[in-house]
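Every protein chain but one is kept in place in this view of the complex.
Take a look at chain A:
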């Protein structure tokens, strides 16, 4: 189900942030009323300026940027399971540093919404998104599940970077572990048992008995082969997940220098001990190992299927594997892909797990809002998303379940039907970020003061979103829900209100007046809604001492300008691939935000936060 109806519907699969943001902003994001009210009531009292600074951490002398740097290093230095608490404290400190320094202003968390007709029985999905859902338990009246998808780019797991492709790959290929229905709790898929050595560096996986769609039996060497492709194939786009520090950091050798460096064939620290056992050696402890292994690209594939790495001739070319052939051991096997129009998979009878109950899944590829509306009103789609122009928040009648999901009904649609409704708060954060080189702290704080999250979501996003006060989504916030509530209560910039006085005060203290304003350019990508949000912000600060210039930038251009350190103030989003706090916060390690080093030697957000570190030393 496309939850990303927008100008450009291409959303990057899990790992990448702003690609999805481009789409999501104009798309199906739903409001969570309960959440909004709660925040409104709980806050707004006693949040005078300065309240949030250095609140009792015992390191009041440190600047926020140094606090963030030290906290990150502390978390990195304590990777063992028993150090969980130390890491959580460090992550919380980072969140506080981000908030108090206002280097990045979180705006909202996405909300995935799904609508479906009564003819379908389908499990509600979790916060990791519906693209994680394998339909082996879904049933429909006529045995075929009809869905809408956006353009599919590749069927090869190692090339999978967008959700549209991921949705299909996920039905056909399987991994060691997965998140059933997108609920953020790892479960076994093809693995039976996982053992970790005492030094946390060697993993031993015992795999289940399963059959590939071509009839061959799954063995350990199939995984080794598939992961070697991920590391070595020139088509691979997620080799970093396997070998780079911060991700799995599996042992390997490289040859060549700098940009030219490539992985030595067959040097990967992954071995088939016997037919059912895989051994994997990593170079540094990684608490999120299993989470990372859920990523599509780690899927098993029959050994020697493609000849794009050394030592294999291959039955198919990489182009065929990416466009015409799929051989996995999932509940569905590939049937057809009609260029840009439709994709179909059919039930695989020898599936190792339970199901599938369906005979087939059919995806119609439609990207235009009007066309989507027509298609679901014709009852041609069983499960679908409603594009924002046709979405009406008042038509939702839903109640919250024990996982915080809104479940109920929506309707009537144009055709008179009332359909089932699911709203799930997503692991994503959309934000305005500042580059410290251009934006003075007072300016950043002033903008936070005048930002009214609630108003923004209702006015601009048709109520489809959840206010964000921290970068890390509430679901995985360090210290749990209680810590999150405290964090929000301590939010120093008058939440859900346009506090012009607060803004004026910080600006005046820093010497900015309407006559001598701070000048800043806010760059948004070409999205109606983000432009509107930017306009609202500009108008609010216009007579306070900030002259905000607005500009739009095509998404890819925005990214490369960010990398060059040319963005002063910009909008982007981040979507979590797996429920790990570090996976979002790594980009805030001040030294990692240095745009002079991005993208080669640093991969943080384009904040240049390290600038403040040097000046205060």
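Worth a mention:
Quick note on the criterion: contacts are C-beta pairs under 8 Å (C-beta built on N, C-alpha and C of every residue); 3 or more make two chains touch, one makes a residue touch a chain; residues count from 1.
Everything that follows uses one rule, which is that contacts and distances are computed from a predicted model.
Its record in UniProt calls the unshown chain "ABC transporter permease", which is the match among "succinate dehydrogenase", "ABC transporter permease", "Putative heme-copper oxidase subunit II" or "A-type ATP synthase subunit I".
When you scan A:219, A:322 or A:592 for touch with the missing chain, the hit is A:322. Considering the full assembly, A:368 is the residue among A:192, A:214 or A:368 that touches the omitted chain.
Touching the chain that is not shown, out of A:161, A:175, A:388 or A:580: A:161 (per the contact rule at the top).
By the touch definition given at the top, chain A reaches the unshown chain through residues 7-8, 10, 12, 15-19, 151-154, 156, 159, 161, 234-235, 237, 239-240, 244, 258-262, 318-319, 322-323, 338-341, 364-368, 370-371, 373-375, 377-378, 380, 414-415, 554-557, 559-560, 562-563, 572, 599-601, 603.
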